[in-house]
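Then we have chain A:
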Amino acid sequence: MIFSPNELSSYLIIGAILFALGLFCVLTRRNAISVLMGVELILNSANVNYVAFSHFGSGNLDGQIYAMFVIMLAAAEAAVGLAIVLAIFQLFHTIDVEAAETLRE
Partner candidate 1 sequence: MEHNVLTYMIFIPLAGAVVVLLLPSQSYHLIRWVSAAVTVPPLLMASWLYANFDTTTVGFQFVQKAAWIPAYNIQYFVGVDGVSISMVLLTALLSFLCIFASFGIDKAVKGYFALFLLLDAGMMGVFCALDFFLFYIFWEVMLLPMYFLIGIWGGPRREYAAIKFFLYTLFGSVLMLLAILALYFNTNPHTFDMTVMMAQAKNYSTQSLPFWPFNELRWGFQHVVWMAMFIGFAIKIPAFPFHTWLPDAHVEAPTAISVILAGVLLKMGTYGILRINYPMLPVATADMAYWLLGALGAWNIIYGALCAMAQTDLKKLVAYSSVSHMGYVMLGMASFTTQGINGAVLQMFNHGTITAMLFLLVGVIYDRAHHRNIEGFGGLAAVMPVYTGITALAFFASMGLPGLSGFISEVLVLLGVWQKYPGLAILGATGVILTAGYLLWTVQRVYLGPTNEKYKTIPEIDGREIFTLVPLGAIVILVGVYPSVVLDLLRTSLDNLNQIIIPHLPS
Partner candidate 2 sequence: MEISTAVFYLIALITVGSAAVVTFSRNIIYSAFSLLGTFAGVAGLYIFLGADFVAGVQLLIYVGGILVLILFAVMLTHRITDVEITNRAAGRIPALVIVGVFLALLIQTVRETPWVKVKEVAYQPTTAKIGDLFLENYLLPFELASLVLLAAMIGAVVLSRKEIKE
């Protein structure tokens, strides 16, 4: 069976779909927080891959540990990111990334 819990590829495909959705999200969303959510999706997709490879491939815990570090850094990034978003909201009273365009050509 192609798509089953015992097949590596099924996890990878879920990962790929998440990745694609995340990308789509960052490409289209105008709201900074939404874009950040898209980034989280991307990170999760990578994590699924790592854990899956760790399970089916390497036979050790490297992948899982990698995934944990990714989660940690995701948290750090989210913290910083949301701090910036709040700071911007205070200045611009919007977090629409399109409105924040003082920096452009």
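With respect to how the candidates were assembled, all candidates are chains of the complex that A comes from, given by their letters.
Note that in this section a contact is a pair of C-beta atoms (placed from the backbone, for glycine too) under 8 Å apart; a residue touches a chain by one contact, two chains touch by 3 or more; residues count from 1.
The shown structure was predicted, so the numbers you read here are calculated from the model rather than taken from an experiment.
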Here the complex member from 1 or 2 that touches chain A is candidate 2
In their shared complex, candidate 2 is touched by residues of chain A numbered 3-6, 8-14, 16-25, 27-31, 33-34, 36-38, 40-41, 44, 47-48, 51-59, 61, 64-65, 67-69, 71-80, 82-87, 89-90, 95-96, 98
